[in-house]
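With one protein chain withheld, the remaining protein chains of the complex are depicted in position.
Letters are used for the chains, namely A and B, taken in the order the chains are written, and counting of residues starts over at 1 for each.
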Amino acid sequence: MSELTYATIDQTILQTLEKPRPGYWLIVAVLAGGILLGAACWLYQIFVGIGVGGQNNPVAWGIYLVNFVFWVGIAHSGTLISAILHLFRAGWRNPIARAAETMTVFAVLTAGLFPFVHLGRVWAVYYMLPYPNQRTLWPNFQSPLMFDVVAISTYLTVSSLFWYTGMLPDLATVRDRATGLRKKIFTLISLGWTGKHEQWRHYTRGYLFFAALATPLVISVHSVVSWDFALGVVPGWHTTIFAPYFVAGAIHSGLAMVLTLMIPLRRIFNYEKIITVAVLENVAKTIILTGMIVGFAYATEFFIAWYSFNTIEIEVFRYRMFGDYRVGFWIMVVCNTLIPLLFFSKKIRTSIGWLFGLSLLINVGMWFERFVIIITSVARDFIPHAWGLYAPTAIEFGIMIGSFCLFFFLFLLFVKHLPSVSMAEIKETLHEGAPHAG
Amino acid sequence: MKPVLSLKNKPLIIGSALLMAVALGTFILQLAGGHPQRAWQAYLINFLVWSAIAQGGLLFSALMHLVKARWTGRLSSLAEAFAAFFPLSFLLFLGLFIGREHIFPWLHEDLHGKEIWLNVPFLFARDFAGLLLLYGLGFGYLYHALTPKLRPGETDSGIRGFFTRRRQAPENTPERWQQRKTVFGLLYIIAFALVLSLIGFDLVMSMDPHWVSTLFGAYTFVKAFYIGLGGLIILAAVMRLTQGEASGLSSSQFHDLGKLFFAFCLVWGDFFYVQLVVIWYGNIPEESSYVIERVMRMPWQPLAWAVFTVAFIIPFVLLINKNIKTRPVFMIVLCALIIVGIWLEHLLLIGPAFAHHGAAAIPVGLSDALITLGFMSLMILALAYFMDLFPEIAMAQAPETT
Partner (left out) sequence: MPAERYVMGLFSDENQAAAVAADLPKTPWKLQRVHSPIPSQRLAHALKVKKSKVGWFTLAGGIIGFFAGFLLAIFTAMRWELMVSGKPVVSLVPFFIVGFEFTILFAVFGNVIGLITQTNLPDFGDFKHYDARCSGTHFGILATCAEDGQAELEAYFRQQGGEVRVFEA
């Protein structure tokens, strides 16, 4: 970091906003195609009915919910990095904070589609909003699903505002070096920011409050999502550990996604001196921690199921391990708890190839964790006569592919049009009093 | 400047000895006077609370070392001093065996198969092993954390000699020492989570043998870190008050420590609420009976609200303000209050079971306070002993090399 100067930081990051190569537009086009595929599947579902998905009795919640929880989870570690680590004054977060916060906003956006997708009558979704109507009907705020509405909208709003506010100084930097249309646009969106001391004085205070508010928000949002399951009485779902367990799992998968995104990003944009291997290593170390928490949660659930001597509880867990969906279960355990232990090896956690590969595996594992939790518990609950299986259909996969494409499409657009690393924050972490030009 | 926290401090020793004598007397009187349950209840609660303060206190140092925090300075050394209570805690645990007839309500119940887990030999064996492991790793960490800070002297012998002797060996380079410290720190943290969960399940949750809460283990260790931080703040504040500027503790350190304490107040409150909302909402009788008895029925309801107010509401409201965190006297009072609150929380959790669900009034009174003061004196004496053994920790020395 010591060879960096303010000028080289600006140069490195502003360079990324230059005209992209044709390959970029090709990838964007492919991703847009994926989104259209997802949209088409969804449209088909709206016209033909929710039955074209695999959900039915007894498994009424299928991979639409799995994807919902997956994407909300990914969003969480973005806020962990940008807000919580800011409160802890962990400087290593500065190079990745912007991209991580962006990941949060787009992941929440993507996640927010799924409650719409898994509704049968999407056109009635506005019923969920508390607006005065002539029948004096209101949503039931005791329902965990309403908690979701409130929590996810709050999270989307707060993250977007946090993201935008954090970008203001950088938008000004881009404005001052841009020409033509770009200069006009950035003049507008930077709100005339000039970095004078009155602006910074309020800005730093406001940013601190954003971080301080986003932190309990992160904990509460994924707790609320976990309560979609835990507040019911379904065995395997109704358990007190869900809230912290889901939050830890969310951060686990989000950090893995951070690695998945940062590693190609730093290569393509020549960010190696800014997003150093040391930064990635710290992410990997944090993944060890979250992986251990997730493992602890698995072990505790199994122990308590046995300790409770409740035959139904014991059967739920036996079914998870050895029943119809055991493949998903073992993928989950290996990828989420054992694979992260490999990061104890310095060699592995400083190797770009290993970091990238393992991050993908961890996210596969976390996807399967939600699959195992949601599907197995509902496939076999209290009444054996009502047991049944579930398999996702092509329509569901189509929408899932569409959601992944949407996320990466938005992220790709972002990295070429907005500064993907926070210039102001990197400059802040440089050594004191070092000359900044040249 | 003579250190206050020292075995040479006559008033302190006499005072502590007196409190311990009174506590022991009260305990024996209750045993003999037909209230063995009350006596052992107080013993168990105090064992859990004071051990948690010690375990959580040491955790602060290990945790800060692992995340490479740079603000802690002397606070880490003070945190390490809490390991001095570990041997006492271990002995106190063994003491529980003597009172087993009165401690475990399920002892003569038909547990419908759960006896293979809930039986005295297995329970004591596994908790013995767990505490041995936890304290062993804690000492391993302490050894590697403490020794580099010591100035070896010719007259070092006994325990102190053990610490300073090895340090002279040439193969113990600073890097190797740091590495080992990191490894022991990590192992201690993992053991903290696992062993405290086990203790929580075995010595608190299982008092109601047919009630379960999967989060209870994590709730126990989060609670322990919460009051461990409280204990550390009290110790640091005492150092600041008695040594002034020479204590090496700045107000920004108190501010940061106070913020961490506030954060764990929220985490503890969150872990409590998270269990409450799931149990309340599911409304399954096997689970909700536990909560109803403690939160919605007499005589326990007032206690529940007292615990909530003292251990959550008051710290929440007071700790939001910045200045309060940097006032040592205030923080001592607040942290002491919170520790009392958590003491009462333990009573709330195990009290109904101890009273076999038939309590007419909350079983707390002067005797419990006296016994608690006795345990507090044990903690003070343990810390004083540590400070005498390692004067480098008792008085600040510059610069701190953690």
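Here is the rule we use: a residue touches a chain if its C-beta (ideal position, glycine included) is under 8 Å from a C-beta of that chain, and two chains touch if they have at least 3 such contacts.
Values in this document were obtained by computation on a predicted structure and should not be read as measured data.
Trainee: Among A:T173, A:T300 or A:S403, which one touches the chain that has been omitted from the display?
Mentor: Only one listed residue reaches the unshown chain, and that is A:T173.
Trainee: Tell me which residue among A:Y44, A:W61, A:F88 or A:W200 touches the hidden chain in the full complex.
Mentor: Spelled out, the listed residue whose C-beta touches the missing chain is A:W200.
Trainee: Using the definition of touch stated at the top, determine which of A:T165, A:N270 or A:S345 touches the missing chain.
Mentor: Reading the full complex, the residue touching the unseen chain is A:T165.
Trainee: Extract the touching residues of subunit A with respect to the undisplayed chain.
Mentor: The list for subunit A reads 5-7, 10, 130, 136, 138-143, 146-147, 150-151, 154, 157-158, 161-162, 165, 168-169, 172-173, 175-177, 187, 191-206, 209-210, 213, 216-217, 220, 224, 423-424, 427-428, 432-433, 435-437.
Trainee: Can you name the residues of subunit B that touch the chain not displayed here?
Mentor: 273, 276-277, 280-281, 283
Assume only the chains that are shown with their structure count from here on.
Trainee: Hey, how far is the Cα centre of subunit A from the one of subunit B, in Å?
Mentor: The answer is 36 Å.
Trainee: Which residues, counting only subunit A, touch subunit B once they are in their complex?
Mentor: The touching residues are 88, 90, 144, 216, 219, 223, 227, 230-233, 238-244, 292, 296, 300-301, 304, 307-309.
Trainee: Which stretch or stretches of subunit B touch subunit A in the complex?
Mentor: Its residues touching subunit A are 67, 112-114, 117, 190, 193-194, 197, 201, 212-218, 266, 270-271, 274-275, 277-279, 281-282, 284.
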